Structure formats: structure tokens, C-alpha cells
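Worksheet for the structure shown next.
Of the protein chains in this complex, one is absent; all others appear in place.
Lettered A, B and C in written order, each chain numbered from 1.
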Amino acid sequence: MNKKAILIILTALAVVLPFFTGAYVLSIFISIFVFLSLSLSWDMMLRTGQLSFGTAGFFGIGAYASALAVANLGLNPILSIILGGLFSAIIAFALGFVVLRLREIYFAITTLALTHVFSVIIRNLSDITGGASGTILPNAIFNGDPKLIYWAILLITFMVIGISEMFKRTKIRFAINSIRNDETTAKSSGIDVFKYLLLVFVITSAIQGVIGAFYAQQFAFVNPESTFSLNFLLLPIAMALVGGIYTTSGPIIGALILGLISEYLKLLIPYGHLVVYGVIIVLVVLFLPEGIFKSVKKLFASKDNVGSDINAQS
Amino acid sequence: MSLTKKQYIMLFLLALIILIIALWQPHALIYGIQRGSLYALIALPLALVLGILGVLNLAHGEFLTVGLYLSYMLYERFNLDPLLSIIPVVIILSLIGAGIYLLTIKHVLKDGHLNQLLLTFGVSLILIEIINIIWTSRPRNVFTSYSYSSMSIGNFSFGTYEFLYFFMAIAVLILLQLFLKKTRLGQATFAVGQNPRGAKIVGINVSYVYLFVFTLAVAILGLVGAVMLPRTAIFPAVGSPFSLKSFALAAMAGLGNMNGILIAGIGLGIGEAVIKSIPGAGGWADIVFFGVLIAVIIARSYREGN
Amino acid sequence: MPSLETKNVVKKFGGLVATNDLSFSVDNGEILGIIGPNGAGKTTIINLIAGTLPVTSGKIIFSGEDVTNFAAHERNQKGISRTFQTVRPLDDLTAIENIMIGALFGQKMGLKDAREVAKEICKLIGFNNFDRSIDQLTVLELKKIELGRALASDPDLLFLDELMAGLNMEETYELIDVIRKLQKRDLAICVVEHIMKVVKELTSRVIVLDQGQIIAKGPYEEVSQQKNVIAAYLGEDE
Partner (left out) sequence: MKKSYLLIVLSFLLAFVLFSMSGMAQEPIKIGAVNPLGDITGRQSTNAMELAVAEINEAGGLLGRPVELIVVDSEFRPEKGAAAIEKLATVDEVDFFVGGMSSGVHLAQIPSLKKYKKVTVWAGAASHKAEEAIGADADWYFHLHPWDYQQGASYGVGWNAIVKENPEIDIARVFLAYEEGAFGSDSYKAYAAMAEQASEGKGAFAGVMEEFKGASFKSAAMGGGDYRAMLQQAKEYNPDLFIWAGYDADAIPMLGQAREIGFEPNLYVGAPPGWPANFGRNPLSDKVILYGMWAPALNEVSDVAKHFWDAYVEMHDEEPATYFAPLGYTNIKFLAKGIEKAGTLEKEAVISALKSTKYVSPLGSTLEISPSNIIQNQGFTRQKILQYQDGKQHVIWPFEFATTEIEYPFSW
């Protein structure tokens, strides 16, 4: 009950934030929500046991689908965000039949390689995509109004959180946990492993596509270098791991903490702040290996039964 | 070593393809072998760490960068020829590698792959930024008289220095395999790679083997760095793309297949060079690298699946 | 009509023949024992019939339907269920949630119904700690969870792969009683066991495997006297 109240308050705070703060803080939160959603989507795939390195790739093709639809076909920008998600989902669906045969590092490197393949194709199809210099849009979405943009990404983020919770609260949870733990047992329990992998792959890719499309509409441009930047892969992974994987709260906490720290460090230490950022990441891995969320949870839990702490192996 | 019929056919096809390329694009063949060997040379230590420790080291390329800068520093400070700097660079970089291993990586070996990934990502950030603070982002070079030496056959000239990469790749490969098979430590390493728990039971000091393997991998990168320096511009992010390429080669060859890394490296190197040599198609060269990578991995999954 | 019938099933791994020309059948309400020395191919048979391994040749008929080309999860949904030798429950689910998996996917149920089914099964197998987390369970309880998961998909054919391994006598008899109860529900059950007492107690009929071939068939008492069977088991010690 208490937890519910806190959640409602936090949600309400997030919704009314634009009334109490300026464009700068909003822009920070917009960017945090972008990475938060990517981070959650990556984690959702990870819950099936599949380590995807394709986040930036599906982000990128969603961004391009949306930007090109607006620039060349005059599609409504809001609809184009949905289109970006659809496009990524379709590509993921088609590729899924081949790629989802792979496991572990082979799946990881293949999804990463696909990201590069996407960006090379887009760079070389310059007649359609604008090539290496990219495509610009006449106007940013909502005319660049930070409040509306904030609420739009907040809505998307709530939807992503909703999907993540759906993954936690429905049958899907049993399927993907089972697949992650032992595929043979999963199959023998009647779970269509491929179907669930494909489902999760398509949904998470669609999320990444939507986020990419949103990003393209927010800044009114796409180009291969910025749009397929590995930042959209590495930062979400770092956020999920810092916060704690296999949960909804973990990536949220990780994205908030890393997002705020990186912005704050930059203002505090103009030169060389990335060193401190790197050190923070290393320290978190070394001292909070389960991520901040689970570690904090344990800290509270251990108050209840002191002494039952299982000693970590050295 | 006996080969099956299938393997003979494969070898024959490979030879045929190489012959065709040699006649059609002789320089592409040479550049492909040279560059591909470099890729393989850098991928070998990554594969070693991935195979034995099970750690995918995202800071792999950054250790190469540190090696390059160390060699550069020795050249600037003491006017030491890069090739002569191999010994001090390998020693210093080994110490740095061992230090970083003991401080960080050692403590996450039991934590699962993802934490190792994040940790090495953090380490790579730190290394890049420290280099950036010390030397700025400005590219630097050294000049040696021999690094652009060339050979001519008729009208056809090509550089010879990079053949060093090829010979070094073969030498490193042979030495690594000799080490794994013939020395006690090597056999212990092999055992740890196969089954760490079993190795522990039979009395192998696993944590020592891990330290050794990681240090050895970093030492090889020091060697490569010193040899590469005369031919490259160095800047803080110079090594980063090699992490990805190395990972790609290790995955393409399949875990534990060191010979495969050299073959894959050279194969992809030639493929890239051929595409680059076709006028107007240069921009597609990366597709070859990643396309072939994907194709090989997926083809293998089908073969193993059946 | 037998519940399961295999016709000339062959499985090769590369050049290695794992099972050769296997033909046998199990009826509803029957408990068949599958015995044989280590490496005889017992678990391979389960894998072939449950669909986790494809056959090289031969046919598998289940309830009159040819399921040879069905995927593992489809066969489970049709009614073939199995337990695993090494129990690997999901440690982020509670005990009863582990059992629910079978009902959720084997019977395509919703969460509520699956929980009811799982509770029923818990009653049947004598398991009470519904909401315990997995790491707090005893070995017997883990085995029960494994059995419960297999039962939750409402199988017509059940494979038990060394279910009794690692249990003491008392616990073993508790599970034997459970399996007897199952038999009364008209299930076809195949028991792969090393513990001959269990085989003797439970089965009406056994098949003996050696190097992937059936070398003997019949009631345990008869078969255990056959020379080739004794030789196969003795050979194991060489």
C-alpha cells in the first residue's frame, strides 16, 4: 500500500514537472527518458537470456523511417513515431527467424553487426536517405515546445514501463524466465521458445524504433554517425547494469542516476569528467555487483533478519 | 592431420578464389593479407581472454592504444626506435595490464558476463580519457625511414612493412599453441579454459593462470602497438574500433579456434580490400566485413543445429 | 491402442549410433521401466520421444498420431511430459509458480486456472510449501516440484528420468506411492531408473537397453535373470 502511494506520487511529480521547472531540466529528463526506455527494452530482451547488441541499430532504423516519412512523404510527425516503431518491428520480425537461432556471444555480435550493416546501407543509399550527411526536417516536433516534448516522451516511457511490467506480471514472465534458465526444460514444459523469443525481440525492437523516431523528430534530423551512434547501445546497457537487471526498477534507477550524474559532472568538472564517470561505473560493478536497486533492497531487507547474510565468496 | 573430402573441396575453392583475386586485383590480395593479419594479430589476445577467462574485454582496444602511446612516448623522450621499444613497451604494458586485472577484473570473474562487460566498458572510458587529458585528442605520428619501404614488380609497387604483421601473426599463433601444448603453465591454462572447476580440483592455481593469461594478452597488444606505431596516426580512440573487429573475428572463428582467427582475419581483409578496389564501391566495404561475419555465424548455427 | 509406439527409431550423432532400431510401446495405465547400463541410451530415448532431439530415422506414434516431426513444446502440449535427471527449477519463482509453468504452457491456461491446477497437483504429490522460494526447499521437495511441473501439463504419457536419485529409502517410498496414484489416473508412465528396487516395485514390464539396442523385454523378474542382461551390466564394471 505504502509502495503504491509512493508510485502514485512519483508519477504525479513526473507529470507536473514541466510546471515547476525550465527547459533545461526538461531537456535533461527528456534525454534520460530516451535512454531509460532503451535501457528497459534491452533488459526485457535480456530477461530471455539473450544479450542483444542491436539496440542502436533498431533505434537508428526507427529514426530513419520516421524522418524519411516526414521529409519525403509529409507524414504527420506523431504518426511517424508510430511508423518508426512499426518499421523496426517488421525488420526485427523478418530477421528474427534467422538471428534468434543464435545464442550468447553469437547473438550479441550478430545483432551488433546488423547495426553496422543498417548504417552502411543507409549511408550508401544516398538518394533516399541523404547519405552520410543525413536528412533534416523542416521543423522539430511540437515546434520544439519542451513541455509537449517532455510529456510525449513521458507517455512513451510510461508505456514502456507498462510493457515491462506486463512482462513481469503475465504468463510471459514464466515463459521468458524459463527460457533464460534452461531452454530444454522450457520446451519440455510446452513453451514455444522461438515464439516467445520472437515476441520479445519484436516488441523490444519496436520500442527502440519508437524511441529512435522520437529522437529524430525531437532534433529534426538524422545522419548515420549520430543516429547509429554506439552511445545508444552502451549507455543503456550501463544504465541497466548499474541499476540492476531483470527488473523494471533497475533500469529506471540506473538511467536516472547515470543520466543526472553525467550531466552534473560535466558542469562540475568541465575537463575530464568522463574519467570520473568511468570510475563511478567501475566502483558500482566492484561494490554493488547486483546493481543499485537490488543492493538497496537487500540493505533494507537485511535490517529485518540480521545475521542471515550470506557471506560472499572471496 | 587428415582432412575430409569436404575440407579438401573447401581448401581447393579457397585457393581458387585467392588465385582469381591475385590475377584480377593483385594489390587487393596483398593489402588484404597485410591488414587481415593485423586484425587477426589483435584479435588473438582478445580470443585468448574470452576463451580462458570468459571475459569479453571491451577495453581490449584501449590496451592497444596505451601500447601505442607508450611506444610514442619512448620515441619522443628517448628517441627510441619503435621496433626497439617493443621490449620496454611490452614490460610496462604488462605491468599496467596486470595491475588493472588485479584491481578490477579479478573481482568480477564470478559475477557473470554482463558485469564484466560493464566493468571493462568503465575501464575503457577511463583509459581513453586519461590519454586524452595527457596527450589531447590531436593525432600524433612518428617517422621512421623503414616504415614506408616498398617493392616494385614492373609497374606494380606495394609496401612491404606490413608483411611484418603477417609473419608476426603466424609467429604469435605458433608460439601460443606451442605454449598451450608444450609447457606446464600452458597445459594448465588449457585445462582452466576447458574446465576451471576441474582444474582447481587437480591442483592448478586457477587465479594465477587467469592473471598470467590476461597479462600475456595485454603484452601481445604491447608488441602489436610498438610494431604498428610507425604506420599509424595515434589518438585517444585509435584502438577502440579494434575491440569490435576482434570480437567479430573471435565469434566468426568460433570460440577456442585460434587458427580460425587468422584465416577469418585474412579472408575478411581480402574481401574488404577487393571491395575497396572497385571504383565507386568503397563505401560498401564494411558490409563485407559484417555481412560475411553474420553469414558465417548463421551458417554454422544451421550446421550445428542439424 | 497403445499410448506410445516407436517404430525403428534410429539416432546418430555424426558417425556414432546412439540408439538403433528401437521399437516398443507403452499402454495407458501401464508403468514401463527402461533400464540398462550407463551410456546405454536411456536418456536419449526420452529426448527423442519428448522432442528435444530429432530422430535420424523411424517413427514416433503418440495416441495414434505421428508426432515424429513435432517440436518439443508441441509434443508437450499434446500430452508428453517428462522430468529431468538434474532438477533445475527457476530460482526467481516460488515453488508453486514453478509447477504452474506446466499448466500455463502445456495446457495453455491463464494464471488463475494454472494456480488452481498447481494447487491440486500439490495436494496429489503431498507438497505444502506453496510460496517458499526454491533455495529453501529440501531435495525431496525439489523432486516433487519437478514432478509437479511435468504433471501440470496434464500428460497422457509421463517420463520420469531418475527421479529417485539422491533420495533416502523413506523418501523414495513416498514418491513411489505418488507414482502409483498417478497410474490409477490411466497415465502411461516410463520410468528410467538405476535403483532396481524401484523398478521392481513399480513396473509391470521393462525394456533393457545396451549400446542403444533393446536386448531384452518383459517383466523385471524374468528379464533380470537373462544372461545377456547380466553380461551387459557386468560389462559396465570392466
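The rule is short, and it goes like this: a residue touches a chain if its C-beta (ideal position, glycine included) is under 8 Å from a C-beta of that chain, and two chains touch if they have at least 3 such contacts.
In this text, all values refer to a predicted model and were calculated from it rather than measured experimentally.
Novice: The complex has one chain that is not drawn here; which of the drawn chains does it touch?
Specialist: Contacts of the unshown chain, counting the full complex: A, B.
Novice: Among B:V238, B:L268 or B:I287, which residue is in touch with the absent chain?
Specialist: Touches the omitted chain: B:V238.
Novice: Among B:Q7, B:S149, B:Q194 or B:N259, single out the residue that touches the unshown chain.
Specialist: Counting the whole complex, the residue in contact with the absent chain is B:S149.
Novice: By the contact criterion defined above, which parts of chain B meet the unshown chain? Give residue numbers in ascending order.
Specialist: The missing chain touches chain B at positions 27-28, 31, 35, 129, 132, 136-141, 143, 147-150, 152, 157-160, 231-233, 235, 237-238, 240-242, 244-245, 273, 276-277, 279-280, 282-283, 285-286.
Novice: Under the stated touch rule, tell me which residues of chain A contact the chain that is not displayed.
Specialist: Considering the whole complex, chain A reaches the absent chain at 22-24, 26-28, 31, 34, 123, 126, 130-134, 136, 139-140, 144, 146, 215, 218-221, 223-226, 229, 231, 261, 263-264, 266-268, 270-274, 287-288, 295, 299.
Just so we're on the same page, only the chains that are shown with their structure count from here on.
Novice: Of the chains shown, whose Cα mean is nearest the mean of all protein Cα atoms?
Specialist: A
Novice: Relative to chain A, which chain has the most distant C-alpha mean position?
Specialist: C
Novice: Taking the mean of the CA coordinates per chain, how far is chain A from chain B in Å?
Specialist: Between these chains, centre-to-centre, one finds 31 Å.
Novice: Taking the mean of the CA coordinates per chain, how far is chain A from chain C in Å?
Specialist: Each chain reduced to its C-alpha mean, chain A and chain C end up 42 Å apart.
Novice: In whole angstrom, how far does the Cα centroid of chain B sit from the Cα centroid of chain C?
Specialist: Using C-alpha averages as centres, the distance is 48 Å.
Novice: Chain A: which residues touch two or more other chains?
Specialist: none
Novice: In the complex of these two chains, what residues of chain C are touching chain A?
Specialist: Touching chain A: residues 50-52, 71-74, 76-77, 81-82, 84, 88, 90-93, 97, 100-102, 104-108, 110-111, 149-150, 153 of chain C.
Novice: Would you mind writing out the residues of chain A in touch with chain B in their complex?
Specialist: By the definition above, chain A touches chain B via 46, 51, 98-99, 101-102, 105-106, 109-110, 112-114, 116-117, 120-121, 123-124, 234, 237-238, 241-242, 245, 271-272, 274-275, 277-282, 285-286, 289, 313.
Novice: Please give the residue numbers of chain A that touch chain C in the complex, ascending.
Specialist: On the chain A side, the touching residues are 170-171, 174-175, 177-178, 181-182, 184-193, 246.
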